[in-house]
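Note that one protein chain is taken out, while the other chains of the complex remain in position.
Presenting chain A:
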């Protein structure tokens, strides 16, 4: 193992990590807002990938151009999911935690079924996009362009989200609702509207990630499952509710995964991530940046 291979894999790990962060940040946002874990998060990613694929297949739209459209569509989808399902789950009079786990999990199963029904279980991919299969070399290190652009999009999305939360009225309403959902009603903020916005925003972020990922990953009904587990670990590693934590968690997860593949066979690459998660929460039960 030369220094070059180590640097090479750390660099790819960093790029992938930023994408993991982008997938996870929506989950962290929703959790921070209303203490709900979306167990259908992976399926949100899956439909974003399908949407990108079909925009390419029918309109020859490159995934990069499709990304904003997909994000917008996912925004609407996320808000609708909140209004149709989650709104009732958080209002449950008993076993609220269980109800939200299983209603979003039921949604995941339903979405997977719908995807299988309409799109068949076949693996699909986007054969020729602007960035597909291209690499760029920086100082002797080869970086795949789709992942590089994905990482840049992720950084831009994080910056945008930060700006949105801290600088806009709606962002402040979001923060206020997260602090005290009961009190904001008194100042005339519609809690449901803010939550729907939060869900829309969370879904739009994972939509962005899905669009980028469809450039270099197969699209199939179960594609979300493995990424969802990584996203939960990413969020928990960073600390539930912390958007910054998801960003940092993503980078750590990417680097750990890259390091693991240097030592262990590829089939065990997620063991490193899971192991680090356990190590972190056993030492710090609130995750790295989790409050309380």
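Some notes on this structure:
Keep this in mind: contacts are C-beta pairs under 8 Å (C-beta built on N, C-alpha and C of every residue); 3 or more make two chains touch, one makes a residue touch a chain; residues count from 1.
In this text, contacts and distances are computed from a predicted model.
You can't see one chain of this complex, but its UniProt record names it "Branched-chain amino acid ABC transporter permease", from the set "Dihydroxyacetone kinase subunit L", "BolA family transcriptional regulator", "Pyruvate dehydrogenase E1 component alpha subunit" or "Branched-chain amino acid ABC transporter permease".
The residue from A:108, A:126, A:219 or A:256 that touches the chain not shown here is A:108. Checked against the hidden chain, the listed residues A:13, A:26, A:200 or A:221 yield one contact partner: A:221. Within the set A:37, A:66, A:219 or A:258, the residue that contacts the chain not displayed is A:37.
What chain A contributes to its contact with the hidden chain is residues 31, 37, 85, 88-89, 92-99, 101-103, 105-117, 120-121, 182, 221, 225, 229, 232-233, 236, 240, 265, 267-268, 270-271, 274-275, 277-278, 281-282, 285-287.
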